[in-house]
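Rather than the whole complex, this shows some of its chains in their spots.
We just call them A, B and C in the order they show up, numbering each chain from 1.
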Amino acid sequence: MLKRDPFSLAVGFSGSTILLFILLPLLQMVVQPSLPDMAETIRDPAVRKAIGLSLFTSGMAAVIALVLGTPLAYILARKDFWGKRVVESVIDLPIMIPHPVIGIAILSLAGRGHWLGDVLQALGVKLMGTTTGIVVVLTFVGVPFYVNAAKAGFEVVPARLEHVARTLGASRSSAFYRVTLPLAFRSLLAGTIMCMARAISEFGAVVIVAYHPMVAPVLIYERFTAYGLKYSQPVAVWLILVSLFLFLLLRIVTA
Amino acid sequence: EPSGDVIIFHAGSLTVPFAKMEKEFEAAHPEVDILREGGGSTKMARMISDVGKTADIMASADYQVIDKSLIPDFASWNVRFASNQLVLCYTDKSQYADEITADNWYEILQRDGVVWGHSDPNLDPCGYRSLMVLQLAEKFHDKPGLYDRLIANRPEENVRPKSVELVSLLKTGNMDYAWEYRSVAVQHDLQFVTLDDHINLGNYKFDPFYKQAKVEVSGEEPGETMFRTGKSITYGITMTDDAPNPEAATAFLEYLFSKEGGLKVLKELGQPPFVPARVPSQKMYDILPTSLQDKVVVKQ
Amino acid sequence: MIEVQNLDVRLPGFALENISLCVPQGAFGALIGPTGSGKSILLEALAGLQPVKRGQIFNHRGEITRLPPERRGFGLVYQDAALFPHLNVRENLLFARRYTDLAKAEVVREMNELSERLGITHLLQRDVRTLSGGETQRVALVRALLVRPSVLLLDEPLSALDPVFREEIQYLLQRLHQEMGLTMLMVTHNFEEVVMLAEQVAVIHQGRFLQKGAVQEVFTTPRSPFVARFVGMKNLLAATPTQDGVLVAGHVVRTIGPGRETNNQVLGIRPEDVLLAPPHPGAPSSNAYPGSISAVTYHGVHCAVRVECALGEVTAHLSPREYRELGCSPGDAVTVILPAEKLCSIPA
């Protein structure tokens, strides 16, 4: 069907432009470092630690989004209620908040002198410069991705299936676990991956809350600004490869 | 009449005075737009030397950074224009704020739950100078092992890339104490503990004592290291050899080195300027832009 | 049994109002109404799947208005069967096992028995997405029956089926009702299904009941033109009361039973009750009108013959054989006879 009419030409042009626009810089990134550079980089414990921390914290963020976001996504998919539009807009807010502002806002809540900060401190929870703080930031930036994907997934499961399950004797939760969840599973997984992917990429909010321990994007930034391209690229490539591999694995394992 | 953009990289601790200078200078030269980027001095110098970013002017919190990183490949001269000293900053919210004095600060910093920090010694002179202060305190107060005990109570996450960032952490209650330059403490209305001249790195007369402090910092590339030796705090500034806008950059430096201009601003904001500014040798004096020569003297 | 009293259901943009109905133990009730009239919502409200604003619902044990769906004892079969696509046929059928106290062996025995009876034994291991329309509905029926519901709620069980499967499921429902004595309540928009299956019917339109009663009664004496049209009473003629009957287009039509006093009325007769005869040369018999055939359409199982006569256009449904025996073609003269006992006065 792709013939040489103006419509198809427009499609071909715009499609390839966008794909090239996304792929060219990344390919350039990936191709440039030499294999010895790559090997040396991954032997650097600081790099391994940063990539590990990135995976761990964004994974935690995704798990939190999964646990907290699933019921909310379900209700947004199933019910019409007053203020639903507002709730949906609030869920999307983290996407538009400038990243440094996210870090600043979370830090200013958690400090001594603020009631919430005092409560947290009393509970022994510290956000500044801690893994906890990183997870909180990453959850903040990642949660809209999970909720939106999960909502779309639940919307595709017909409410009638749950209704029938109820008339067959299932309680509300039982119907959810035995019918809705298995059917929406792939969307929830995709949402988790998107949430984790978004979290792994975050820099501006993290660098304010926690410079140390260093997540990979902070390490990459530091290496770039302090030493230049040559020392930051291999780290970036490793992070991208490791996370792509992980996402692929997740999809395959759960397929 | 100078015009165009002037890109200035400067130490984070110079942010407030340089912001004021930018305002005054741009008012006098409406055709010029000063574009400042502040950060740890070491890092800013490396952005020129290693990353290849361009800047017209680089002002460092340690004149040695310019000597080591930029001269001779990226710059030719280095004018010393101000000094400073290190102080321990805190706020009303800080734990034990009502107890701390010049005599017990190192005990308080060892207490459980006290959160204190400094900037990254690898990126920011204020960072390695903070560590030097701790080493000198060990010697001055004759408390062997003090340095290690203090560092043991300062987890790595309390280290930030540039010293002024710590101000926000103090003010939001996320940190109790932070090492800053005195000028920064004054500029941000912080309370601070003033230390003895033996350890505050503010008096060049104590350079022999300061010399006992040695801090290991990262080198040219990740993994390499080198040592920084204690010395009184001296700020340096230079114009890069391939500055895109040397005319306007020179005009700004003229303003900065003038008694009624930049040096006055520094003084007002709590930082002791060298009046007049100095270069260490006649050879360097000779290669200065001629319009700067009458504002600078040769002094070791 | 199921009984509903003065039920109100309010949803965004839609409301059911003042619904009362009763399907006694072992009866087959039907709700008929056009698309969007609220019949499916009513069924879901009875099953506890839509919030009830006012009114009460009872099953044979008592009031259940506030009980959750899983404790009402009603089975529900949707138009599209709503089989669980991630489970195979057998797993669909055994879905409810977890919620009963019966031993697994007992449940499996019952499943095998019902599967045999409804002819799906050979499908048990199949992926439900590979089933045909008729098979899908039979699986849904077995699944619903296995929980031994006191009432089976059927939401347009035949609408989604091709005609070939439709008849098969129709027979099946009839057998289930007659042989197992199951109480059923079906919603549909097709009056043929009601005629075939149900005993009691309610006509629903825009969330309200327009008429309810025995199926034959609603079909022969609709109480409004809307109901009349909806139950297939195609011939509706504007009429005014007169002595001996009513006046239609200036002609007296003899009727039986209480004539309506109001001027605003409609005379109705089902097309299968209209008789056609060869043109009558002599004096017309009672309620016989000369006319001519304007159109004939062959519908497979019947012929629709439109006749233009003195009263207006009248449609008669004949079997193809009857039409053949009449020996007339479009354009030919013919006599239309409206048997007085089949005529129905409807307030307009």
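One rule holds in what follows: contacts are C-beta pairs under 8 Å (C-beta built on N, C-alpha and C of every residue); 3 or more make two chains touch, one makes a residue touch a chain.
Only a predicted model underlies this, so the values are computations on that prediction, with no experimental measurement involved.
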Given that a single representative per chain kind is drawn, write out the copy numbers for the whole assembly using the chain labels. A x2, B x1, C x2
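As a working rule, only the chains that are shown with their structure count from here on.
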Can you identify the chain nearest the overall CA centroid, using each chain's own CA centroid? A
Per the C-alpha centroid definition, the whole-Å distance linking subunit B and subunit C comes out as 89
Using mean C-alpha positions as chain centres, tell me how far subunit A is from subunit C in Å, no decimals. 53
CA centre of subunit A versus CA centre of subunit B: separation in Å? 38
Which positions in subunit B are in touch with at least two other chains? none
Flag every residue of subunit B that touches subunit A in the complex, lowest number first. 39, 42-43, 46-47, 50-52, 93, 115, 120, 122-123, 155-161, 165, 168-169, 172-175, 220-223
Which residues of subunit A touch subunit B once you look at their complex with the stated criterion? 44, 46, 104, 107-108, 110-114, 117, 127-130, 210-213, 222-229, 231
Residue numbers on subunit A that touch subunit C, as the complex places them: 80, 158, 160-161, 163-172, 174, 178-179, 182-183
